[in-house]
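Take a look at this one; I'll ask things after.
For this depiction, one protein chain was excluded, whereas all remaining protein chains were kept in their positions.
By letter and in written order, the chains are A and B; residue numbering begins at 1 in each of them.
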Amino acid sequence: MSDQQLTCEELVEIVTEYLDGGLSDAERERFEEHVVVCSGCANYLDQIRMTIEIAGRVTVDDLMEETKTELLAAFKDWKRE
Amino acid sequence: MDTVDSSYVPPPGQAAIVDALKRGDEHTFSDLVTEYSPSMLRVARTYVSSRAVAEEVVQEAWLGVISGIGRFEGRASLKTWIFRIVTNIAKTRGEREGRSVPFSSVGGREGEGEAAVDPNRFLDSGRWAGHWTSAPSRWSELPEEQLVGDETAGIVKAAIAALPEVQRTVITLRDVEGWSSEEVRNALDLSETNQRVILHRARSKVRNALEEYLDGEQT
Partner (left out) sequence: MIAWKFLAPGAMGPFSRVTWPTPTGDAPGTWVEAQVHPCTSGIHACEVSDLPYWLHAELWEIELDGPVSRAGHKIVAPRGRLLRRIEAWDRNSMIAFCQACTVRIREVAARSEGAAEYLVDLEADAHRSAAATVGYIAAHAIGVVDGAEAAECERAAQAGFLSNRLGLDVAGR
């Protein structure tokens, strides 16, 4: 059975594929069976999930105000045509 | 229109937005510009040489939206349609500028050969080779205020800012703005594998930065 087991080092490289639903059913089961028995990898998976969650709260830069104003002017022009 | 499948159902509320645009409703247009422009800039930036050119691309794209909305038939989502316009304009501009390296190949190179976690964190021999030497800690046991605090979000923001451009773009679209992998692939012209490799490297690095910060504070 050891020939089929994932190591932790391998698992951390497919975690993105796992979360995106990109693994086959068999690979997915191998991944999940590993996480059940390995607290280190269970924590790692949690950490990646939290990383995504925290990234979702980050605010991003906006378009320059003058560009926005110009665009709105262009929209008004188009409307008049 | 290349990625549209016949079973496509537009998101709720899209028809109303499209109608409003066709009528020339300024509020709707202004809201869309506010909502999508930052991502459009980011996408454009990956094809052209400077922020200034990227702004021009975004502007041109919105003009394209204005003039083309009358022909929009709702067979793809409005968002997909808008980003197709940005991508096409940005690509043309990039080619004219002589940015000859296709984005997708840059993406591939950026991800290669980097481990998600420092290889020293794993045993290199013995019966548990490949298993953790120092396992990741349980962040869920940290105080809630720390995890949701501005300082932690700041660490993530800084870590994202420090990434190579392609990685920064992909993780920002996926995780900060919540795009699906398909939307990112379409806008950036990436293969599924490339998109995933790039996102994987980006997330791994941001997690590393967070770990350094959160676990450092504990001890």
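The rule is short, and it goes like this: contacts are C-beta pairs under 8 Å (C-beta built on N, C-alpha and C of every residue); 3 or more make two chains touch, one makes a residue touch a chain.
Worth saying up front: this structure is predicted, and the values here are computed from it rather than measured.
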| item | value |
| --- | --- |
| Options A:C38, A:I52 or A:L71, residue touching the unrepresented chain | A:C38 |
| Missing-partner contacts on chain A, residue numbers | 1-2, 5, 21-22, 25-26, 29, 32-33, 35-39 |
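Here is the rule we use: only the chains that are shown with their structure count from here on.
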| item | value |
| --- | --- |
| Intercentroid distance (Cα basis), chain B paired with chain A, Å | 10 |
| Residue ranges of chain A touching chain B (in the complex, touch as defined) | 7-10, 12-13, 15-17, 20, 22, 38-41, 43-44, 46-48, 50-52, 54-58, 60-64, 67-68, 70-72, 74-76, 78-79 |
| Contact footprint of chain A on chain B as seen in their complex | 24, 26, 29-30, 33-34, 37-38, 41, 55, 58-59, 62-63, 66-67, 115-117, 119, 122, 129-132, 135-140, 147-148, 152-153, 156-157, 160, 171-172, 175-178, 181, 192, 196, 199-200, 203-204, 206-207, 210-211 |
